[in-house]
Each structure stands twice: as C-alpha cells, then as structure tokens.
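One chain of protein is taken out of this complex; the other chains stay put.
Our next item is chain A:
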C-alpha cells in the first residue's frame, strides 16, 4: 500500500471513530462533553507515523484520534467512553481525560495548555533514563495564550530537551477566533523568540506533517532540543457536540469542508481507492463498536481504587 493510501486509511479510521462517538453520544450511550477532531485528522496521522515506540504523546481533550493514531485499539477507546471494564482506564478518564501509556499515549488533558509542561518533564526524564524518548505535546491555538505553555517552551529550549510542540491552529478557541485574541497571528513567532526552531505547515496534509515531525524528532534525538510546529487546520464540526457554530462567518464551513484532509487526499487518490480505504475503516470500527458495547460496565464497587499505591 502506498504511503498516501495508508495515510488516507488512517485518517478514515479517525473520522469513522469520531462519527461513531457522535452517534453514541446522541443516542445517550456516551454522556457528557465530547470534543471531536473532524477535519484535523492529518496532524495526528502525519505526526504519529514518525514517532517511535519509545516516544510519548501528550494531547488535549480533542485526543481520540491521537490515541488511535498512536496504536490504541478503537475498541478500547470506545469502551473507555462507554465506561466499560475493557476501556483503557475503565471509564475513569472518559472522553476528555484518558491515557494508554502502553501505546505511548500519555494522555489527554482537559486543562488548556497543561500537557505542555508535562511533556517537557517526560523529555527531562529522557535526559537521564537512556530511553531515547522524544515527547510530543499537541495543543490548540488558544492554548498558546496560557502562560504555562510559554514557560514549558522556554524550559525545553533552555535545557535543549527533546520535545516536539505541535500547535493545531484551527482558528478558534471554543467560540472565539484566535486572531481576535492575539496581535500577531503568526503563533510560531513566539517559539522563534524563545530560540526554538519553528515551522508553519499545512496541517491538512499528512505528508507535510510527517516531514515536519520527522525532522523535529531527528533534531530532538540528536540533543538539539525542541521544535515548534504550527499546523494550520480547521475543525469541520463544533467545539463540542451541540455547538451551533454561530460564530463562523457565512460560507466558512462549506469552504473548510472542501479543503479537509480526507476530501483532499481522497480526490488525489481517486474514488475507487478512497472508497476502499473508507470501507475498511468502517468495517473495523463497526466491529470494535459492537465489542465495546457488549463489554460489561465497570463495576461501581471499584470506584475508589487506584487513588494511592
């Protein structure tokens, strides 16, 4: 299979997983706040294919796809959201806060920007543990305005730590356009100012993401410290389920839907290939959903386990 076809299939897996989660949420099987990454799949797919087993990913609440791209089986993700015993954390984490360290997925985070300093710590550990680990932290455009993110970037820079900072610039922080909340819309400029090599890339192109992350990993591996990647993308869904998206200018969503990564790569590869990639993803996720739904709910009597050693 060509790399492009593999990327398309990987993106379809995320898309179908998210569509499935949406359906489960609307049906009431999943409850609470759920954040989908429709339209942003190329970043997780492109990045994760350049990460190695020993690398560690720290994502946000918008992290289902990152976990999947990291190799977490879809059944375990869905079971987590459905609060089943077979979920990656037995339902303790849920949609917005689960982790699967055995797959190099060190977890989502529901505090904006909080993953960045933790990723720096994972890189700090690598300096001493001989693991060769590179830590990748992904966050949104809005998170750039959280002080801890700048602190984390500077610490990584000052100590030449092996960190890849990936900023998914989807133009909005919840319901507010990022460009209303900054003077300089070039977010990578902040990394430059801290002495961190920074690139701005097309986040809807998995190959471009993979190239940037690949270079960042090599840089980190060789002791040359962090890289910052600002990946331009758009979410083609609400910030949360039920978001009416009235903040979008007319026509924006329609334009974004034409430029989203699955459509783009699908057109490039042709309908026959694209359909096959989609169908394979659909079959896999459908089977995973069935198994997740059939698994038993986590026993409530275990609720207070794992608080301490």
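Just so we're on the same page, a residue touches a chain if its C-beta (ideal position, glycine included) is under 8 Å from a C-beta of that chain, and two chains touch if they have at least 3 such contacts; residues count from 1.
Throughout what follows, contacts and distances are computed from a predicted model.
Peer 1: Between "Sulfite reductase", "ABC transporter permease", "Acetoin dehydrogenase" or "ATP-binding cassette domain-containing protein", choose the name on the UniProt record of the chain that's been left out.
Peer 2: For the chain missing from the view, the UniProt record says "Acetoin dehydrogenase".
Peer 1: For the chain not shown, which residue from A:83, A:106 or A:165 touches it across the whole complex?
Peer 2: Of these options, the touching residue for the absent chain is A:83.
Peer 1: Among A:14, A:42, A:100 or A:143, choose the residue that contacts the chain missing from this document, as touch is defined above.
Peer 2: A:143
Peer 1: Can you tell me which of A:109, A:169 or A:289 touches the chain that was removed from the display?
Peer 2: Selected residue, touching the omitted chain: A:109.
Peer 1: Can you list, in ascending order, the chain A residues touching the missing chain?
Peer 2: 30-33, 61, 83, 90-97, 109-114, 142-143, 145-148, 173-176, 180-182, 246-247, 297-298, 300-304, 307
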